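The complex appears here minus one protein chain, its other protein chains still in place.
Which chain is which? They are A and B, in the order written, and residues in each are numbered from 1.
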Amino acid sequence: MPIEIPTLNIAALTPFLAVTVTAFVVMFFELFVNDKRILGYLSLLGLAVAAISSVMLLGVSPAPAFQEMAISDGYALVLNLIFIVTAALSILISLSYLGDRALQRGEYYALLLFSTGGMMLMGAATDLIVVFMGLEIMSIALYVLAAFNRRKMGSGEAGMKYFILGAFASAFFLYGVALVYGATGSTNLSAIGNWFTSGGGDLTDPIALVGLSLLLVGFAFKIAAVPFQWWTPDVYQGAPTSVTAFMSVGAKAAGFAALVRLLMVSFGQAFTLDWQIAVAALAVVTMTGGNIAALAQKDIKRMLAFSSIAHAGYILVGVVPGTIDGVQAVLFYLMGYAFMNIGAFAVVAVLEHRVAISSAIEEYAGLAARKPLLAAAMLLFMVSLTGLPPFVGFWGKLYVFRAAVEANMSWLAVVGVINSAISAFYYLGVVVQMYMRPAAATEDGEEVVPISLSGPVTITLAVAVIITVILGIWPTPLVNLTSLAVFG
Amino acid sequence: MPFDPSQIPIVQIVFFVMTACAIGGAIGVVSSPNLFHSALYLVLSLFGVAGYYVLLSAGFLAVVQLMVYVGAIAILILFAIMFARRLMGQGENQNNQQWWLSLPIVMILFAVLVGVVNTVSWPVSGAEPTGDTVMELGHAFLGSYLIPFEVVSILLSVALIGGIFLAREKVEAEEA
Partner (left out) sequence: MMPIPLSWWLTVSAALFSIGVYGALSRKNAIGILMGIELVLNAVNINLVAFWRYIAPTDISGQVFAIIVITVAAAEAAVGLAIIIALYRRRQTAVVDDLDLLKN
């Protein structure tokens, strides 16, 4: 048997390789470098290379790489940019948040890069084996990152809860893959699609029903959709804030990346006929459940965790129509969400670290008087997350809901708008604390700790504010970018 | 009827013995009140599954199962339990409060799965595996499955870095 030289097309995976190689380089220099923050900047450099190569590949016609295992089509490349933005902003937060002591380590940056690589793989995968591998690289790195702060009990607890539920979800996902493989004889996404279109079976036949349900359960865990969301608040609260920022956007985007490609490429037509209603139901319970739970939260990280569940619901609204417009709306939403949500977490990180306050929402009382700029930034992120104009969050919701309306599912858009109104209560609750409540700590002669805004986290804040505003006023560039996201 | 050795359904008998190991072991894993015993039952169950692979003419996989699963994963779990002695929990109830709730859920799950796998008409082909499966596996890993094969090494690096970082002894001063 002669050895067939496989068609590699390594160029198609340059962004993934850039990120992964940088991670190994970071681990290597960890041995020699004393100030580990240099490794953070090194990681940013690797991400920049990945970003440049992604943009360059956007001009090249998509080519399947590695024997139909992955592809660098517009969809994968736009997702790459979302992951890179998420990782870069999180690294900038980390450079400040982790301080200069024990937590500032090369392993942290390496794992964050590996995790980003796993996300890219999920976006580019055209075979369920590669989807699974990407999922695992991302998740295993995130388990460790969640537990990274070994001096804090809550961090270990977060890591363990995330690990147990994540491993459980992966096992469900795999059982679904195995059943789909049995029914269709393949794990390749287009081959599965061909099996459905060539009348091998429709989506109402029992094996597709059970197999796809198990796959959906696995993805629902990763994107934190109700009723598979219970891990979210505990993990988000316990993990280091810089990690929470990273996974609240990155892991969600990666879950959607693989889910959307699976639904569009493999299940295509059959999805819109038979499965739309199931995903629509998932969207409704996710939006509503996340928002109602968020209303009762007293800790800002938990509040943002529940609100991120609600956002997963809004994004699912864009998935339901099963149209390319819907997919592009989803990508627009994710990119906007990356800036505004990580921006909000950056504010949390600044306060948590510089002032050593807890993340309870009451602690934000009087912030506007003490630190007007920081409070203004938080105000902006909260308004944008609510979905009010003129910020990027508004356009994200508009596009997602419009896709639902165009697919004759106006009721879904109506549910989404009602939910946005509910979310205003808790987002603006933070604003009320900051602007209308006096600071509590001063009365018993306690010294007010100065909040100093400095270091790399300010760059995150500045970038997040600027992009949130600019894309809010002028969303065209991002619309143009996401319109390049087509399946190859 | 004269005794005919070739009439003994040897494969079926082996199948049932292996099933007794795999399923019996699995029930032991989830029901034993002692975590250490659970881990030993896990080894039994994994042996049963390795036997299945032999019956399915996937000999290489059976060896991998024994080496990686029994030899590495199960032993690692045993070490972890022995390291943390209080985890053994002799005489302690190992179930959480919702265990009675999960029992009917799992029963329904099982009924659905069995119903599905027995109603679907699987496209069974009568073909036999061609050639040497070990060689085929090698070709697959360096051919069509090159990317998963390479990516597995990245995955293992991630696990290595993360595992070493977390399990190191030295923990710096506490900060509630």
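In the analysis below, a contact is a pair of C-beta atoms (placed from the backbone, for glycine too) under 8 Å apart; a residue touches a chain by one contact, two chains touch by 3 or more.
Because the structure is predicted, anything quoted here is derived from the model rather than measured.
Q: Which of the visible chains would the unseen chain be in contact with across the whole complex?
A: Within the full complex, the chain left out of view touches A, B.
Q: In the whole complex, what residues of chain A lie against the chain that is missing from view?
A: 129, 132-133, 136, 140, 143-144, 147, 150, 153-154, 156-161, 163-164, 167-168, 170-172, 174-175, 177-179, 181-182, 185-187, 233-234, 237-238, 297-299, 302
Q: Extract the touching residues of chain B with respect to the undisplayed chain.
A: Touch with the absent chain occurs at residues 9, 11-12, 15, 19, 22-23, 26-27, 29-30, 35, 38-39, 42, 45-46, 49, 52-53, 55-58, 60-61, 64-65, 68-69, 72-73, 76-77, 80-81, 83-84, 86-87, 89, 94-99, 102-103, 105-107, 109-110, 113-114, 117-118, 122-130, 133, 136-137, 140-141, 144-145, 148, 152, 155-156, 158-160, 162-164, 166-167, 171.
Convention: only the chains that are shown with their structure count from here on.
Q: Roughly how many whole angstrom separate the Cα centroids of chain A and chain B?
A: Here the centre of chain B sits 32 Å away from the centre of chain A.
Q: For chain A, which residues are in contact with chain B within the complex?
A: Going by the criterion above, the answer is residues 1, 3-4, 6, 8, 13, 20, 24, 27, 65-67, 69-70, 101-102, 105, 107, 110-111, 114, 117, 121, 129-130, 133-134, 136-137, 140-141, 143-144, 147-148, 150-153, 159, 182-183, 185, 205-207, 209-210.
Q: Could you pull out which chain B residues touch chain A in their complex?
A: Those residues of chain B that touch chain A are 112-113, 115-116, 119-120, 122-123, 131, 135, 139, 142-148, 151-152, 154-155, 157-159, 161-163, 165-166, 171-176.
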